[in-house]
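Apart from one protein chain that is not included, each protein chain of the complex appears where it belongs.
Order as written gives the chain letters A, B and C; numbering starts at 1 within each chain.
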Amino acid sequence: MNAPADPQFASRIRASFGRQKAMALIGASLAVVEPGHVEVALPYREDLTQQKGFIHGGIIGMIADTACGYAAFSLMPADASLVTVEYKINILAPARGALVARGEVIRPGRTLTVTRGEVYAEDGKHVASMQQTLMMLAGTPDTPE
Amino acid sequence: MNAPADPQFASRIRASFGRQKAMALIGASLAVVEPGHVEVALPYREDLTQQKGFIHGGIIGMIADTACGYAAFSLMPADASLVTVEYKINILAPARGALVARGEVIRPGRTLTVTRGEVYAEDGKHVASMQQTLMMLAGTPDTPE
Amino acid sequence: MNAPADPQFASRIRASFGRQKAMALIGASLAVVEPGHVEVALPYREDLTQQKGFIHGGIIGMIADTACGYAAFSLMPADASLVTVEYKINILAPARGALVARGEVIRPGRTLTVTRGEVYAEDGKHVASMQQTLMMLAGTPDTPE
Partner (left out) sequence: MNAPADPQFASRIRASFGRQKAMALIGASLAVVEPGHVEVALPYREDLTQQKGFIHGGIIGMIADTACGYAAFSLMPADASLVTVEYKINILAPARGALVARGEVIRPGRTLTVTRGEVYAEDGKHVASMQQTLMMLAGTPDTPE
């Protein structure tokens, strides 16, 4: 159902992720890159925590936002880039270990794409759920101007 | 209207923020601490950016989540802590400079508190808007177990 | 996984739905009532439309909110009621026919429950996606005071 418009989508996503200095800062990496489905892995680090010692909710949002965004990006033409319009995230449980964020496209579109993300802990606990909207910028490179 | 339940709320918030290693990681600091209103400042750093060179949307979410959370925390009793239930954020404009996130309580409650956050760039540009729900945990310390 | 706390949950939901005068106003009915999963059906009527002749987005929100709320309610003790804390809905496609809203519990909780809803048209088109948070009120009847 979700056919990529660009057969080179995976290498394009890996290169784009590699330019995300914020992902390097928190130690996140790309774990799965498939059409309409991308996963981002985050090993546990103490410097990612909030005041009670759990992974900061904003960090959980960061990896879910990124996984969902690349899930959308995987279906786009080679000359397009995209921006996050908005997202909503429920934090379902506190997390104190490695995480994986899974992004899925639920409605691809010419202008807007809607995705969902789930964040799980390594013990299988469901940590967060996201619903996100992205906008495609046709003919706009996914690189710094 | 928003009277703090604990007169020592500001020092309590500063100590809590100081325990947030994730805030230290990204270089954020507390700029304003008032009852029902907290601001978090974030200087620009290249390692906070996404693939196009703008501040990562998840980083914007982190500082807005934190500002809103402490705005709620400012109105709570000294022996309570809180958790973020969920938030929704619209990214209104790309950002490539220092940011400030302003959190405000719009509906304080015994169990749930609803807040709003605005993120602005140093040139005054409106970068993001958040609406957030938090839950108070009565009699639960705001420190690692 | 989602075991109902009250074996009479289905009759309790049917009675509660029957008290919802707003559901009668729009012609909605309960189609499926299972533990953690409830569906609400809405036949097409011209008086449910907006200015362009499509079903009003707020009506779509109403049936999704209701399906998700009863999905949560299905897992609650017999003496509890609940309130919608918040919901977020993406309208994925315009609708001009009968609809069904499917609500599912994704994280049941003692205080807060998180659900998701999908709205489909009779031709299978995916019309809307919701993510919702509810709060249980223990020992509070689900009837007018």
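As a convention for this text, a contact is a pair of C-beta atoms (placed from the backbone, for glycine too) under 8 Å apart; a residue touches a chain by one contact, two chains touch by 3 or more.
Since this is a predicted model, take the numbers as computed values, not measurements.
Novice: Out of B:Asn2, B:Asn90 or B:Thr140, which residue would touch the omitted chain in the full complex?
Specialist: Looking across B:Asn2, B:Asn90 or B:Thr140, the contact with the absent chain belongs to B:Asn90.
Novice: Using the document's contact rule, name the residues of subunit A that touch the chain not shown here.
Specialist: Residue positions of subunit A that touch the missing chain: 85-86, 88, 111-112, 114, 133, 135.
Novice: To test your reading of the contact rule: which positions on subunit B touch the chain that is missing from view?
Specialist: Residues touching the hidden chain, for subunit B, are 88, 90, 92-93, 106-107, 114, 116, 126, 129, 131, 133.
Novice: In the whole complex, what residues of subunit C lie against the chain that is missing from view?
Specialist: Those residues of subunit C that touch the unshown chain are 16-17, 19-26, 46-53, 55-59, 61-63, 65-66, 81, 83-91, 94, 142-145.
Heads up, the rule we're going with is that only the chains that are shown with their structure count from here on.
Novice: Among all other chains, pick the one whose mean CA position is farthest from the mean CA position of subunit C.
Specialist: Chain centre farthest from subunit C's centre: B.
Novice: Upon optimal superposition of subunit B on subunit C over Cα atoms, what rotation angle is obtained, reported to the nearest 5 degrees?
Specialist: 180
Novice: Determine the centre-to-centre distance between subunit A and subunit C, using the mean Cα coordinates as centres, and give it in whole Å.
Specialist: One centre to the other, that is 29 Å.
Novice: Distance-wise, how many Å sit between the C-alpha centres of subunit B and subunit C, to the nearest whole number?
Specialist: 32
Novice: Can you compute the centre-to-centre distance for subunit A and subunit B, using the mean CA position of each chain? Integer Å is fine.
Specialist: A distance of 22 Å separates the two centres.
Novice: What residues in subunit A touch two or more of the other chains?
Specialist: Expected reply: 88, 90.
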